[in-house]
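A single protein chain has been removed from this complex, and every other one stays in its place.
Which chain is which? They are A and B, in the order written, and residues in each are numbered from 1.
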Amino acid sequence: MPDHDVLVIGAGLAGQRAALAAAEDDVSVGIISKVHPVRSHSNAAQGGINAALNPDDSWESHAFDTIKGSDYLADQDAVEIMTQEAPKELLHLEHLGVTFHRNEKGELGTRAFGGASAARTYYVADITGQAIMHVLYEQLMKYSDEVARYEEYFTTGLAIDDGGACVGAVCRNVKDGSMELFGAKSVILATGGNGQVWQPTTNALICTGDGISMAYRAGAVLMDMEMIQYHPTTLAGKGFLITEGARGEGAHLLNAKGERFMERYAPNKMELASRDVVSRAEQTEINEGRGFPDGTVALDITVVPRKRIHEALREIVLVGQDFAGVDITKEPIHIKPGNHYTMGGVKTDVWGRTNVEGLYAAGEVACVSVHGGNRLGANSLLDTLIFGRRSGEDAAERAKGREPARPSQSVLDDEQARIGEILGREKGSGRRVSEVRKELGETMDKHVAVFRDEAGINTALETVKRLQEEARSCYIDDRGSVFNQDALGALELGYMLDNAEATCVAALHRTESRGAQYRTDFPERNDEEWLKHIDLSHKDDAPEISYSDVTMTQWEPQERTY
Amino acid sequence: MAGLKLAYWPGCVSRGFTTELHGSMALVAERLGIELVELDRANCSGAGVIAEHNQELADTLNARTFALAQQTGAPMMNICSTCQGAQSECQQRLDADSGYRAHINETLAAEGLSYDPDGFSNKNFLWVLVEDYGLDKLKAEVKRPLEGLKVGPFYGCYILRPKHRLGYDERPDRDLYLEQLIEALGGEVVEYDGARKCCGFPIITMAREVSLRQAGTHVGDALDAGADCLVTPCPLCHLNLDMQQPEAAKIVNRDLELAVLHLPQLVGLALGFEPKQLGMGRHIASTEWVQERLAAPAPA
Partner (left out) sequence: MAAYTLKVRRFQPESGDGPYWETFDVELDPTLSVLDGLLQAKDRDDGSLAVRCSCRAAICGSCGVKINGQSALACKTQIGEAKEIANRRDGGSEPIVVEPMGNMPVIKDLVTDMESTHWTKIRRVTPWLLPEGDPPEREYIVPPESMIDITQSMACIQCGACVSSCLSMEADPDFIGPAALAKAYRFVGDPRDAETEERLHDLANDPHGIYDCTHCFSCIDACPKGVAPMDQIMRLRRKATAGYEIDDHNNGMRHEHAFVKIIESKGTLDESLLLQESFAPGLKGKLAPRPGAIKGLIESIPTAIRGLRSGKMRSLPKLIPGIHPKLPGDAQDNVRRIYAHAEDHSVELNLYIRGEEAEEDAPVPEAEAVPAAAIEPEPDEGGG
């Protein structure tokens, strides 16, 4: 049995940062990932990372923008920590070798981003997430002796001891199908978001909410699960992301009549209003017949100087070419709001601790919450790094001097039996996993998207419950051990359905409009009743609702205009 | 298309190690009515090595060649894939940036030369044959169809890749021209694994075994596929595939004896020239088999 002081599950930015931070504390660290670490979805963060590093900027300004962007649902103590620690983290990355854009003086240079009152987004062309993650992976290779890497190990469940503490996890080695029980004094979940619950989505196929589901089933509380971000600029049909950096560089949004419609919705910030605001504006234009026949509006990047596009938006030129057949330097590209980010997740404190002893969560899987009802662009990379590091530090501290974990063998037996049952299902006995997954995604995108109402959410919830039943008998073709992606797909489907159920329940329950949750039947924000988090716990195989307060420090809720 | 006139850059190797290439090109051009204005003042393309050493040097030297070609008023032609590749690489930089070009032209000015990208074209003989002369017209000139001759094409990397630099955006079939040409001349195309791979020549002095293993493998694959000969538009490939063939055979540990023809030689055979006129006796790997094949009565 592999045994570590700290076991990190997930190897995107949050996971890698956590592992490196823990390793600095001289504890034994293992990092597990169902894909090779550099395949993780942090790659997709294009635009940049926010930090109030310039002397004429301030963390308070960054914090206020973040809190306003969150529609006042973010916990302000957490936001303060994140924005205060941002400059130091950014410089740390630079020192490790991230090739951040420089200004003429050779100093770090910035670009503008949505919802921000200063240009405080640091970037590497439009591959910022990739550039940072590959540099962290360089460090993981450097510290191979300190951090054991388990690449292509799929985590099927967490090991919880009799006292309710998390003491490890069970994983399937994807390459040979063997199951292993990992013991750990502290376990950090860094498994990312759940975008695949929606179709289409900007998220990678691996973003199936694994950690959210596993933590929930292990007794952890989920928070703000109704808060799902729709990104304003995604390609219709395929869901591919066009970075907010494009608007940061000056691109316009136009409806089919050629109007720069943001004038009507956010006369000051225009295209650089918060994402929820811009997405709603676009969807309104589309719904009211001012969009294009394919249900889109247009993003006009041709107004950005060509040299600047070449320098700062290379990736988007390729995305336009390869996936839409459009030369974005010459013509506008059709876009629409699309599923993008999970603001909610496993509830943690500012050290990444969940309510389950020994279990931590960091990055998109977690909800600290620094994003509240709506995340600002370029704050997600920051979230992963700051809270990944803090989780790693605290998890290491917790592990020190503690007796080695002794997870029960029965956890492994149970997981083996669960997979055995899936492999043993008779062919033709039920629906195919892919069919169920598709129905789930389309249902969620139809009813739990930019605009929501009670009837729609109810329809979605009923569908999810039916699909949960059907998923129990889904059959698979592959009965083998080596790279059995079919079996893993069945497990992922289970994770996704848990996520979908939680989102529907919370969205139905919150009878107001705040951030990404816009209820057409309750169009106003209602601070009196709803300035609070919705917490969900696993009880009798369904989410049980409770509430927690939003932590306020110095920013009172105001009306939100851009 | 009467009077195709070309500024002709033979390259170094065709006047050094493989004089048969230069000679056969002259015969073929004359027969096809192509007027070649030889750029005898021009310099080596650098074969990528000079660019490796000093990019500005390589760019200036090749800009000089282009400018000399432009003085003739005719489009430029080369008979060496490697020259094509090395020159195209420099041309890409020169064409991309007028400021840089002005800087290079300043150096050329002392010789009264200047490179102007407007309308400039530099093509390998293979491209000229297919795109400018025309395969239909060439077919009409064929006196001795290469019937029964099984020919393996060997392009050489430098006219295949990178596609973007070598004009494949406009001419996507450039990597099929040898096959089209062999068929136009009445020969039979032999499909084998190495047609678009590397001969290994660029590292012959640095990683000899790796270099010769590449050459030997491709020659062996072509033999296994039933080839009577290979044809290549690159004299440097010729050096590794033909001149080094006995050495390559040792590396891949098998017998190899496969004629490797220069592109103008293959065309020349079809135009009716005798192998001796085309310098085929100067090869290392015997070309006798090719001669026998062509002498034999055409298969029914």
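Here is the rule we go by: a contact is a pair of C-beta atoms (placed from the backbone, for glycine too) under 8 Å apart; a residue touches a chain by one contact, two chains touch by 3 or more.
All values derive from a computational prediction rather than experimental measurement.
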Residue in contact with the excluded chain [from A:Arg217, A:Arg290, A:Arg432 or A:His509]: A:Arg432
Residue in contact with the excluded chain [from B:Thr217, B:Thr232 or B:Gln265]: B:Thr217
Which residue of A:Glu263, A:Glu311, A:Glu331 or A:Glu469 touches the chain not shown here: A:Glu311
Listed residues B:Gly152, B:Gly200 or B:Pro233, member touching the removed chain: B:Gly200
Contact footprint on subunit A, counting only the chain that is left out: 35-36, 38-41, 43-44, 91, 94-97, 99-109, 124-125, 127, 130-131, 134-135, 138-139, 141-142, 151, 175, 204-206, 238, 240-241, 305-307, 310-311, 314-315, 318-319, 322-323, 325, 329, 432-435, 476-486, 489
Subunit B residues that touch the omitted chain in the full complex: 12-13, 15-19, 40-44, 46-57, 59-61, 64, 85, 92-93, 96-103, 107-108, 110-111, 157-158, 160-163, 172-173, 176, 179, 197-198, 200, 202-203, 205-211, 213-214, 217, 239, 243-244, 246-247, 281-284
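Keep this in mind: only the chains that are shown with their structure count from here on.
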Between subunit B and subunit A, distance of the C-alpha-averaged centres to the nearest whole Å: 54
